[in-house]
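Only one protein chain is missing from this complex, and each of the others stays in its spot.
Our next item is chain A:
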Amino acid sequence: MAEQRRGRDGRRPSQRQRIPTLAAPAQGWLGAHARCLIEALGRMHRRWVASLLTVFVIGITLALPTGLYVLVKNLDTLSTSWQGTVQASLYLDDDVSVERGRTLARRLDARDTIDGAEYVSAEEGLETFREASGFGDALDALPSNPLPAVVVVTPDADMTRAAVGELVDTLRGETGVARAELDQAWLERLFAILSLIERAAWVIGLLLSAAVVFIVGNTIRLDIENRREEIEVMKLLGASDAFIRRPFLYSGVWYGLSGAVVALILLGGCFVALAGPLGTLTRSYDGALDLVGLGWSGGFALLATGIALGWCGCALTVNRRLADIEPR
């Protein structure tokens, strides 16, 4: 008899009944939230043209600062890979002999502030240039070597940029040195521009985040206005503000999340479009240049930001609006 009373899952009927009873409150709470989440999606689906437009606007708005961020990140890795090679070039007067040039290089090399100094004669310089530039034939046509002899100085790696600048100034005063130039001067300018772009990315990012908050807020405001009667009925039936607010908050979350997904797709498209030309550029730099994407963490951060902004936009609107709607 006992065997017959067992259900299909092999448990006795009394055992099977106990499980849902125990889990009922949690199920009810979780179920209510899951239902709201699905319901909010259903509402968006029912007015899908308007929803899609909103999502695209949010997506483009999020894609702009994120794209800028990726650009800055790429330029940053680019510049750090060049940062280690701080060198100063001392161009020597034409009448300085090879011997005197070598002596100067040895003397500089002995200094504490200088890691290394190498003499490159005019002929060696010409040879290197010929190999690297491919202007061989044109150079042959020249009556004489146009390049000066150079002492390439590598300052001590621990020195600050200002100290390096001072060092270069003193080297300029050495006899036989026509000109002294720090190779890094243009790099300094690049850094300045980079930090400017980075700052701009933050400012634009903040402004556009605010824009997303307002877009979602306005969309939810219209949504609430369209559902005014429904909200009144719910309030008459004893729905709390929290209960009425919940599906709207989830709409905000959906808008933010889908906007972030659209932004990711847009950025992915840009990445693919740029990968070809950038690959060519990279090869010309012996592969030193690697295009850096948003990465997993960046992608998740974008999605989380989208959700947070959607939630904020909604939360800022919904309380004020719901308080306005009272049954008459």
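In this text, contacts are C-beta pairs under 8 Å (C-beta built on N, C-alpha and C of every residue); 3 or more make two chains touch, one makes a residue touch a chain; residues count from 1.
Convention: contacts and distances are computed from a predicted model.
Novice: Going by UniProt, what is the name of the one chain that was not included in the view, given "Chromate transporter", "Amidase", "Ion-translocating oxidoreductase complex subunit G" or "Cell division ATP-binding protein FtsE"?
Specialist: The UniProt record for the chain left out of view names it "Cell division ATP-binding protein FtsE".
Novice: Determine which one of A:234, A:278 or A:322 touches the chain that has been left out.
Specialist: A:234
Novice: In the complete assembly, which of A:31, A:136, A:279 or A:295 touches the absent chain?
Specialist: A:31
Novice: Can you name the residues of chain A that touch the chain not displayed here?
Specialist: Residues in contact with the chain left out: 20, 24, 27-29, 31-32, 46, 229-230, 232-241, 243, 326-328.
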